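Some chains have been omitted; the remaining ones sit where they do in the full complex.
Should a chain be cited, it is by its letter among A and B, assigned in written order, with residues numbered from 1 in that chain.
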Amino acid sequence: MAVEIRVIYGDTDQMGVVYYGNYLRYFEAARAEFFRARGGSYLEFEKAGYKLPVVEALARYRKSALYDDLLLVKTSVDYIKGASLKFVYEVFRDGELLADGHTVHACINAEGKPVRFPDDARRLLSAGSGP
Amino acid sequence: MAVEIRVIYGDTDQMGVVYYGNYLRYFEAARAEFFRARGGSYLEFEKAGYKLPVVEALARYRKSALYDDLLLVKTSVDYIKGASLKFVYEVFRDGELLADGHTVHACINAEGKPVRFPDDARRLLSAGSGP
């Protein structure tokens, strides 16, 4: 799954490149589209009483993304284990890898307790290689 | 009331100055300190069942704020009328005015209905010229 993101001025910093913290926004946009591309949405997941707070995030910056770049952010599920889920990400510009990283999420219920992923979500997230 | 804000890289854009949208963050920091300086807090206000959504925001940019600048953001209440509240702001660096602006807020209750400001809040917000 991939999402296109156009870099705006508000994403850059005075080094003339995308601010390092903003890649975590791009990662988030990509995983939201991941849900949608498989016919679900993170919103539905929340409405069913679950949340996926981030417990770890890593980004590696290889080349700088610049103002007005059209980025392609790819994501896939690395694993689902019990109450834990890992997404991996790659950020490209014109086929060149600019950055990669991952996020690890806990599945928690409405009371904030970690719970095994509901079967629906598990099927949604682990289905084949996705659209 | 005034709050000091140190400009970070993440606040700037590739023009080498603070991104225009980030002044609204500075305004927010200033009005939170306004509540606190008068012995209250916006958090308490919310816990009492009220919210102050912004219905209008204006900023005028006169000189650029730069990375690592130590800004002084001053705010005061322009008026409280019925369910409406207006804050005005000025952003200074070393005594020089860089930007000013205002926000207008509605007072809404837990059901999202506009309501007259509770007397406690009215007293808190309108008391003298403040600390």
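Some notes on this structure:
In the analysis below, contacts are C-beta pairs under 8 Å (C-beta built on N, C-alpha and C of every residue); 3 or more make two chains touch, one makes a residue touch a chain.
These numbers come from a predicted model, not from an experiment.
Of the identical chains in this model, 2 are shown in place, and the full complex in the file is built from 4 copies.
FYI, only the chains that are shown with their structure count from here on.
Distance between chain A and chain B, defined via averaged C-alpha coordinates, is recorded as 33 Å. Listed in rising order, the residues of chain A touching chain B in the complex are 9-10, 12-17, 19, 21, 67.
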